[in-house]
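Yeah, one chain of the complex is gone here, protein chain that is, but the others are all in their spots.
By letter and in written order, the chains are A, B and C; residue numbering begins at 1 in each of them.
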Amino acid sequence: MTQSKDTAALAAHALECIRDDRTLFSNLDFRLEAGSALILEGRNGSGKTSLLRILCGIRLPDAGTVTWGDTAIDKLGPDYHMHMAYIGHRDGIKLDLTPLENLAMARALGMPNDITLEAALAKVDLAGYEDVLTRNLSAGQQRRLALARLLVTDTSLWILDEPFTSLDVHGISVIEELLDAHTTSGGMLAVTSHHAVNLQNTTVQRINLSA
Amino acid sequence: MFNNFFHRMASPKHFYRLAGILIPWLAVPCLLLTLAGLYYGLVKAPPDYQQGDSYRIMFIHVPAAWMSMFIYVVMAGAGAIGLIWRIKLAEMVAISSAPIGASFTFLALVTGSIWGKPMWGTWWVWDARLTSELILLFLYLGVIALNNAIDDKRMAARAVAILALVGVINIPIIHYSVEWWNTLHQGPTVTKFDKPSIHLSMLIPLLLMAVAFKLYYAFVVLMRARCEVLDRERNSGWVKELAEKT
Amino acid sequence: MNSDSLTRAFVILIRRDLMLAVRHRAEMANPILFFVLVTSLFPLGIGANPALLQAVAPGVIWVAALLAALLSIENVFRSDFEDGSLEQYLLSSHPLSVLVLAKITAHWLVTGLPLLLISPLLGILMGLPVDAIKILFITLLLGTPVLSLIGAVGVALTVGLRKGGMILSLLVLPLYVPVLIFASSAVDTAATGLPVTAHLSLIAALLLLALSLSPFATAAALRVSLS
Partner (left out) sequence: MNLEEFFNMGGYAVYVWSSYGIALLVLLVNIIAPLRQRKKLLHGIAATARRRARRNA
């Protein structure tokens, strides 16, 4: 995958998040460099998803800032979003479209790279399902289609919320390979997962929100 | 110096204490001005040659109508400040202003229709001003309904700010289109609903009441904002101490 | 962010929404049926006296169109919110207001346009003279986009709420008043043969205002609702 990796880094400064009068986390600091991964652990409801949505810029932190290459992400707006991709709990794909149509939409929303849509589908082991209505795919296949969106745009930062949900053992290994290839080629990863995410030669930071 | 004051003012604790001090200083002059306005309006001002004494309703109706517009603009402004610079204080002032504005709009509507009864014999007349007030009331109710529908206080405040800004842009358009519509469907029987020619003896009470209503809005919005502060800061130490004391 | 990829995204988003609408062809008929049904209720309620019907026809047709637009505007963001695509628009490398404009345009093509095309039939149903029907068509052509644009702000504010529909009408209907006034009076004046350029230019002004402001307000509202 020939993805150009610039050296910008994602950094959090004294982040704080409060929900229903409970402080989920406060003055949280970390720095994510190219080629490294951040793995968030913690019980359900400990604020993992909120933190990821803060890193994406969807949710505002109650205190602190998130910077991309030393500029606050809410100042950058689309200039930050072009470098990142986010896969949340919900797949973000249309059930009444075919996988190809879904990927075409995802590519149009971001900065296209030079991989073909069919090749992206093949990488997540969905070759042959190009024209099947997404509604007729299994939950695991739909999840892999959602993750295929990461491959069709030129993004260096991947923010994934429980990427392995509803995947079988084979599916998990396919996706782990992609994550590994992404980080070894200089990409960045922020992920929450209940399964162990084994990445070979990438520096991994772990943050436990319910410690 | 100003930045320090503004920063200090923005902290909820200081605002709560400061508002507590300010409220009586606003409430007393408001009461005095109201009494003066009532005295000049109800006793001193001569009856109108055309409407007799029924025109005295004007001293409540007109200031209330002015306030209904004024508060909506203040609410939209405070909402915008809260939205852009994320100042909690501005958000709380905007949220607290909505019910007061709605009350003044309701008051303007009721007193307007009561004032119209002796002149036209019916309780409701599709007069341009009353119709605009009615639509303004719906705008207020929309703001209040939206604020109650969203659980997260910070998100509710930002949604209300956007709705108030959209509303404040539409108010002049609605007003103009209703005026235009009114001249279009001018029924022969409906006389133009205008105030009797204002000379000094009637102008003084009107202005007294207008200023009194502005002071009234000032101290009531501070009272409601203090409740917002308590509600939002219920977990902080100073609120718990305060709750223990009382 | 070069502009041609922005226009490509704009076109692809509209084409995708139209494709989705075509795959739910049955749902496309709802606003039209509602529009025809509500309009034809009035003669049953008011009575079939042609003079009376013709007098109330502009207001009745326009109120019915307005309610049909309000009914259908709800799902401009609803399905995207539920399957998570709405978040992806926030995170795209294109400005959100442009994507929102694409969504609203697609929604207007699916619901506003059909109302437009069926309106002459309703004009005949209510006994409007021919040139009044022509003006009705033009007012709907200029007016229904305004309804979609203003409605979109209300939908964006209430998309996160469980029962957003109820509140939506309270938020949006007061803002529909100017369009309703200018449009129905335009048709009314046209029925008496007087010139209507003033009315139409006012509606066109409302359209330009809505076109320039509503996408930004809707984008800001979406950011708040999804945060």
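Some notes on this structure:
Quick note on the criterion: contacts are C-beta pairs under 8 Å (C-beta built on N, C-alpha and C of every residue); 3 or more make two chains touch, one makes a residue touch a chain.
These figures come from a predicted structure and were not determined experimentally.
Considering the intact complex, the chain excluded from display touches B. Screening B:66, B:106 or B:124 for touch with the missing chain picks out B:106.
Those residues of chain B that touch the chain absent from the view are 42-43, 47, 52-54, 56-57, 60-61, 64, 99-100, 103, 106-107, 110-111, 114-115, 117-118, 216, 220, 223-224, 226-227, 230-231, 234, 239-240, 242-244, 246.
Everything that follows uses one rule, which is that only the chains that are shown with their structure count from here on.
Chain centres defined as mean CA positions place C nearest to the mean of all protein CA atoms. Of all chains, the one whose mean C-alpha position sits at the greatest distance from that of chain A is B. Taking the mean of the C-alpha atoms as each chain's centre, chain B and chain C sit 32 Å apart. Chain contacts: chain C has residues 227 touching two or more partner chains. Within chain A, contacts with two or more other chains are made by residues 60. Considering their complex, residues 153, 157-158, 160-161, 164, 167, 170-171, 173-175, 177-178, 181-182, 185, 202, 206, 209, 213, 217, 220-221, 224-225, 227 of chain C touch chain B.
Within the complex, the chain B residues that touch chain C are 83, 135, 138-139, 141-142, 145-146, 149-150, 155, 158-159, 162-163, 165-167, 169-170, 173-174, 176-178, 180-181, 184. On the chain C side of its complex with chain A, the touching residues are 1, 5, 8-9, 12-13, 16, 19-20, 23-24, 79, 82-85, 87-95, 99, 223, 226-227.
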